[in-house]
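With one protein chain removed, the remaining protein chains of the complex are shown where they sit.
Chains: A and B, in written order; residue numbering restarts at 1 for each.
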Amino acid sequence: MSFLELSDLRKTYGNVVALENFNLSVEKGEFISLLGPSGCGKTTTLQMIAGFTEPTSGRIVLGGRDLVSMPPAKRGLGIVFQSYALFPHLTAAENVAFGLEMRGIDRASREERVREALAMVGLKGYEDRYPRRMSGGQQQRVAVARALVIRPEILLLDEPLSNLDAKMREEMQSELLSIQRRLGTTTILVTHDQQEAMALSNRVVVMSKGRIEQIATPVEAYNNPASSFVASFLGKTNTLSGEIRGGTLVVGEFRAAVSGADGPVAVTLRPEKMRFDSTGLRGTVTARVFQGNCWSYQVQTAQGEVLVLRQNDGQPLPVEGDAVFLSWSPADMGLRREGLSHG
Amino acid sequence: MKKNGFLALAFHTVFVIFMVAPILVVCVVAFTPEGFLSLPTNGLSLRWFRAIADYPEFIRAFWTSVYLGAVSSTIAVILAVPAALAFSRYAFPGKGALSAFFLSPLMIPHVVLGIAFLRFFTQGGISGTMTALIIAHVVVVFPFALRLTLSAATGMDRSIESAAISLGASNFTLFRRVTLPLILPGVISGWALSFIQSFDEVTMTVFLAAPGTETLPVRMFLYVQDNIDPLVTSVSAVVIAITMAVLIILDRLYGLDAVLSGHSDRNS
Partner (left out) sequence: MAEGRNPVAVASLLLPATLLFIAVLVIPLIMTVLLSFYSWGQYTGIVEDFTAENWIEVFTDPYFGEIFLRTLRISFLATLLAALFGAPEAYILKRMNPRWRGLFMLVILGPLLMSVVARTLGWALLFGGNNGVANQFLMGIGLIDAPLPFMFTETGVVIALAHVMMPFMVLSVWASLQRLDPQVENAARSLGASQFTVVRRVLLPQIMPGILSGSIIVFALSASAFATPAIIGGRRLKVASTLAYDEFLNTLDWPLGAAVAVLLLIGIVLIIVASNALVERRYAEVFR
């Protein structure tokens, strides 16, 4: 039995099904992300684990104990809210001390642990500041310290970084990761940002419309998306229509040996996995955009528009109007019988 | 969010009874068939509502109040709209002080206003006239008109005005075609709140009204001072019913707490 087991979770609001068929096992020390577009049920899932929302049906078991019947105050989970939800009338240190006080921990060790926790998130010297007088990033750190200081069995984070600017967000991501690795706290992060989910987690749970689309490591989900939804949500993807004829995949002029029954297939390919070659799918460069470390190409083919990313590594590259051939390694492509209509 | 527990609902029930009881009792006693104050235990009767017709003072006072409320809130709104535009669109020295000045009638006890106006109008020789009442009421309701028009003018998306200007609108066109329509809801609720304030005002008006210019609340107050009988309860019931109707309309249109917040933040 895993550390945290969510089985057959389901939540409805009136006629709206916010979540169904939700099954997830989390191992101790794992960093899991719930990833999906807005409204797909991420917050609902997190709130049910936290105890602020009651599941319509299903079970949540933590270390062998049933959580559903337990009030939030007794669950011992650390939560970082999207709005941070700091107590505005308490200083940073008082905010962090709150949970310890509730646990009846004596003043001396409380002060010690508060100091440690604030130092851990890089807020030494900010003990007596009120939240209103801190920047968004600093408030975020207080919220993390407040959640971690009670040594929670699980740390729950609901879009914790979405209120920060891009630079701050990256900084917090790496700090969050190093803190989590150091403490080994089992962590569940809710986010709609695929880059964030992939950068931080051991496994991602990709969700859509209240259902799980795929549970996998970031690499797996990126390279072998279980559905066209996952493929397109985890970054740009080209979907080409092809056909298998007697062990050969045919996509326009492109040929590759594959195994599989004859018939039409959808071929999914990440833009950075495609290269310009002397043979392959024929096309014309319609536009290219310089992006610093790489060039992004739009290539018009008989299959429609194809996106190609090429490293800016000093090699000569085609320009607008050039006729090109596109090829790729069969190991990099995904093949699906379904999903042709999505092309 | 957690639901209210049993204790909370019990408290709530008592609270609502407390708030409703005095209003309800007025409306119930108004239907008494007896000639004296009593709960209508022997059936309901409209006799005290019909009796109002025999006391033309109340009818005349009612129309005086309606006229006074309408005229003074209209004047107040006409003065408040330009002031609100100035406050919301321009930076100028003394802005804070001036807005405090305009809101100051909220802080001044109405007894003091009544006394000050009585002295002023007596010296000016127009004591007891409708003109005097209108002037006094404009001053008293002006803060309400200003509050609501100001919050509409500040809340409005300024880039819409910039867009109109960039399209070549003149100042007057801008006001008539863009600004006014957009702040109109605030202006109307400002007018409505001003009207209700004027219609209800008794403390100041009791100093200023002469027998020919008595407003309804003043007439009711003076009547109650002498004796309380079912007639004044039936008049009160009518007033309550009218207010209730206006209230429900305001609530449907704008939300009551939004309208009233112009009322509540009088010190900020």
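Note that a residue touches a chain if its C-beta (ideal position, glycine included) is under 8 Å from a C-beta of that chain, and two chains touch if they have at least 3 such contacts.
Everything numeric in this text was worked out from a predicted model, so none of it was measured.
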item	value
From A:L77, A:V230 or A:V251, residue that would touch the chain that is not displayed	A:L77
Touching the absent chain when the full complex is considered, from A:G99, A:G210 or A:G242	A:G99
Full-complex contact with the absent chain, from B:L44, B:I115 or B:L167	B:I115
Sites on chain A contacted by the missing partner chain, in the whole complex	50-52, 71-79, 81-83, 85-89, 98-99, 102-103, 130, 132-133, 146, 150
Contact set of chain B toward the excluded chain (per top definition)	1-4, 8-9, 11-12, 15-16, 18-26, 29, 37, 39, 79-80, 82-83, 85-86, 89-92, 98, 101-102, 104-105, 107-112, 115-120, 123, 135-136, 138-139, 142, 146, 158, 196, 199-200, 202-203, 206-207, 217, 220-221, 224-225, 228, 232-233, 236, 239-240, 243-244, 246-248, 251, 256-257, 260-261, 263-268
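What we mean here is this: only the chains that are shown with their structure count from here on.
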item	value
Rounded Å distance, chain A centre to chain B centre (Cα mean)	56
